[in-house]
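Data first, discussion second: the structure below is written as structure tokens.
What you see is the complex with one protein chain gone and the rest in place.
Chain naming follows the written order as A, B and C, and within any one chain the residues start at number 1.
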Amino acid sequence: MALMTCQEAALAALAHEMQEDPTIWALGEDLGRGGVFGQYRGLQQRFGAERIVDTPISEATIMGAAVGAAMMGTRPVVEMRIADFALCAVDELVNQAAKARFMFGGQAKVPLVARHPMGTWKNLAAQHSQSLEAWWVHVPGLVVAAPATPADCAGLLKSSIRCDDPVVLLEHKDLWTYAAEVDEALPPVPLGVAECARDGRDLTLVTWSAARHLALAAADAAAATGIEVEVLDLRTLWPWDRGAVLGSVSRTRRLLVLHEAVQVAGFGAEIAATVAETLGSILAAPVRRLGAPRVPIAYAPPLEAVYRIDQGRVLATIQGLVRG
Amino acid sequence: MALMTCQEAALAALAHEMQEDPTIWALGEDLGRGGVFGQYRGLQQRFGAERIVDTPISEATIMGAAVGAAMMGTRPVVEMRIADFALCAVDELVNQAAKARFMFGGQAKVPLVARHPMGTWKNLAAQHSQSLEAWWVHVPGLVVAAPATPADCAGLLKSSIRCDDPVVLLEHKDLWTYAAEVDEALPPVPLGVAECARDGRDLTLVTWSAARHLALAAADAAAATGIEVEVLDLRTLWPWDRGAVLGSVSRTRRLLVLHEAVQVAGFGAEIAATVAETLGSILAAPVRRLGAPRVPIAYAPPLEAVYRIDQGRVLATIQGLVRG
Amino acid sequence: MSEATVQPTGPVLEGANDAMLARLIAHQRTMARIRAFEEAAAEAAAAGEVLGLVHPSIGQEAVAAGVCANLERHDLVTSTHRGHGHTLAKGADLAATMAELFGKASGFCKGKGGSMHIADFSVGMLGANGVVAAGIPIAVGAAQALKLRRLPGVAVTFFGDGATNRGPFFESLNWAALFRLPVLFVCEDNGFGSTTRNEAVSAGPGPAARAEACGVPARTVDGSDVAAVDEAAAALLAEIRASGSPRLLHARTHRFLGHTSIDAQGYRSADELAACRKSDPIAFNAARLRALGCADAEISAIAAAAGGEVAAAVAAARAAPHAPSHEAFADIQDIGGGLWR
Partner (left out) sequence: MSEATVQPTGPVLEGANDAMLARLIAHQRTMARIRAFEEAAAEAAAAGEVLGLVHPSIGQEAVAAGVCANLERHDLVTSTHRGHGHTLAKGADLAATMAELFGKASGFCKGKGGSMHIADFSVGMLGANGVVAAGIPIAVGAAQALKLRRLPGVAVTFFGDGATNRGPFFESLNWAALFRLPVLFVCEDNGFGSTTRNEAVSAGPGPAARAEACGVPARTVDGSDVAAVDEAAAALLAEIRASGSPRLLHARTHRFLGHTSIDAQGYRSADELAACRKSDPIAFNAARLRALGCADAEISAIAAAAGGEVAAAVAAARAAPHAPSHEAFADIQDIGGGLWR
């Protein structure tokens, strides 16, 4: 075991995969200098400029070229720099990468990883802070993952690279420097499998990405008041681990979904709706979601704070659900 | 009253608005020839090439220019031709149009209408048939509407044009030739107000766009079996008419949401989750959604059919919910 | 071009020899197959047997034929909504192409794609595309993969004049020049984007100038003369293979039919249409063949053979079964595919 940040773990995972498989390459802006978050540090020196490619500011072509390169036997790792800039390349991701295999009747696969550094960080305001995972889950053909720990950042990156599907990997900007113990081998983490981050009998709290840490803190606070919360970190959003969620809620009979993204039409709606449809008749309390208000993300801290969910609100919601 | 198609009604509404307000103009490809669906027929002859603008195939700039023009005192009607091509202009819609007013602290408004001809029609396959309303509802700053009748196509277009917000107007490709009686004055239809298309006491069926017609047919079939279904056509998806939906479900205690789009992370999840959260404890049956499977839309009719929901399935679902 | 007025000229005729004649005959065959295919596709669309939108390339056959005659099987092609000609010229099986238009299981895409998504990866045809200009960066990336894997081959991307106004076209030019990728950009300039004239939506001197401004050398050619296209494509491809860097071919051509098979072209006068039909690449090449001593019978035999092949393909496609509906859940993704929710 070793202490590693998400950035260190993801960097090591990518380096490991590139060492093993010469068809893996990465493309994006400023990768030669290590990438915006250091997640490519040293890789150009090690693997050369042909495999760690500094691109022009041409998001549409970064993504479009990756589609062609993926169809032709390579595994591109596409760096979108900030998830919001991926909006300059949506045709390429949604109309091309996600659909090519199907439209061509299985003649081609598109094994690429689109890395989207998501979420609020450093008060970057409305065009650099969005969390749009719900969009990508809605698109047939895409796998979507959103790790929250160094082990998962590394393990899901490995699995995403090895996966033959286009994967949108949502890496939270605020977690790059988050450190935790990891198995130094950084084993791949299977796509589609949730992690039970905390056992509990009273309520199932489903979450992913940075909100996992908020969920665990709130669960600890709830434990101090005698409520035992089970925290499930989905890790992969498509396919999401229905079995784990439904199994847990079958036991706890209470569901809270917590995520950073806007609540309206967020991915929490899918989880809540599915649980309500499937287990609605056995629930001890109505399903519940906590997400951001439907507002653009402001720059000034007191205004940005409105977008963030704090531990007190999570705790109060848990207590409301369990104590009625 | 007069019989009009959606195309005729929308065309008349746009002509009326353009006549009244010289700051309204439309831009998109081939508008001079009437637009792909005839929804601009004759307007260039009437209003000139400066107000009905034939643009290059430059979706990003069609949308981006509309943002600038909207901020500068005009009301652009942006024709995206096929909703799927709007994916070439997502930064412009989501990062710019939707956020400008907020980011600039209210200094600018962005009164534009982005017309997205959506949905399956004529076996156009995976890149010409998508229904992505859930995406736009998720984006703070956008109004989203999806009419299903000639009166609503006209009335919501008028209201969208008059609205100071950026509106995504989802016009279903399969409805352009659908005809129904309309008030010849084509009165504006207020944004945010659902229409109760059919009264019923046993179940609330919430729907929008082309699925309204399927819902009504299924409701008729259900009535023949003694089940009275209330059909609510949301018409506007953001803001959606919570009052109407919650009011109706409070009475019927049963909810079915029906939409053409992919069910996973579709907008039906938001309705179902909200109802489950709010009324979960009084429901007579768990909430239920019917949407498309998470597959790209195929070309060949038997494969495309998988994507479509048929009346039999809606009826069976209604019966299952009511009879248990 | 009416046969009486044809005046074939140029280098092809001067040094004419057997190899050249054979090449022109091969072009004639390719073009005749495309023409017959497009006519049948349009007819089947009118009959409701082919669905969606069909964009025939009638009048433009010389571009596909002249360019693809210079490609090896391992070379790659990306195409557009108007992609049947490129598919056939690149060597795809005609019957499987037709079957795809009919949406049948025996089609290249099992009926999942149809006309706008026709592809045959086995011959390097990486797909038509329903989104204007979207095939361009895909070709560029395919070329980048070839280079990375030290594989031989070039990627050719066909696109229309209308596509030259979309951002990805420019981005891809810069990208291909920058990374020195073996890409041939082929602009099929038929003067129209759907119902709108190119000059009404494009400013500046044209596609070649745009390419050169992004570092991609370019040539303009008469796209109705298959020998001229062949010669220009051969020269540019030789430069690409030698230098490893991209080139653009701007081919002026004519779209005889409407944008789609159901577009009656009310926006073009009868005179204009008649004039443009005079540049029929098939008639032009036939006249050249005759001038080189080819017998009329041989030329009509080419057309007849193409017609027969296409008729057989239509009959087979008509008779073929659709894929079973569970195929709609296959070929989506390995992880999480085929799930309803």
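Points worth noting:
The working rule: contacts are C-beta pairs under 8 Å (C-beta built on N, C-alpha and C of every residue); 3 or more make two chains touch, one makes a residue touch a chain.
Since this is a predicted model, take the numbers as computed values, not measurements.
With respect to the full assembly, the chain omitted from this view is in touch with A, B, C. Which of B:9, B:71 or B:126 touches the hidden chain is settled by the complete complex: it is B:71.
Of the listed positions A:42, A:56, A:190 or A:226, the one in contact with the omitted chain in the full complex is A:56. Interface note for the absent chain: among B:85, B:238 or B:267, the touching residue is B:238.
Looking at B:165, B:202 or B:304, the residue that reaches the missing chain in the full complex is B:165.
Mapped onto chain B, the interface with the missing chain covers residues 23, 25, 50-51, 53, 55-56, 58, 60-61, 63-74, 76, 91-92, 95-96, 100-108, 140-143, 163-166, 191-192, 238-239, 274. Considering the complete assembly, chain A touches the hidden chain via residues 29-30, 32-33, 54-60, 84-85, 88, 122-128, 263-264, 293-296, 298-307. Not every partner is drawn; the one left out touches chain C at residues 165-171, 173-174, 177-178, 201-205, 209-210, 212-216.
The working rule: only the chains that are shown with their structure count from here on.
Of all chains, C has its CA centroid at the greatest distance from the CA centroid of chain A. One finds 30 Å separating the Cα centroids of chain A and chain B.
Centroid to centroid, with C-alpha atoms defining each point, chain B and chain C lie 37 Å apart.
The multi-chain contact residues of chain C, meaning those touching 2 or more other chains, are 109, 111-113, 117, 129-131, 167, 332, 339, 341. Annotation for chain A: residues 91, 95, 102-103, 140-141, 238, 274 touch two or more other chains.
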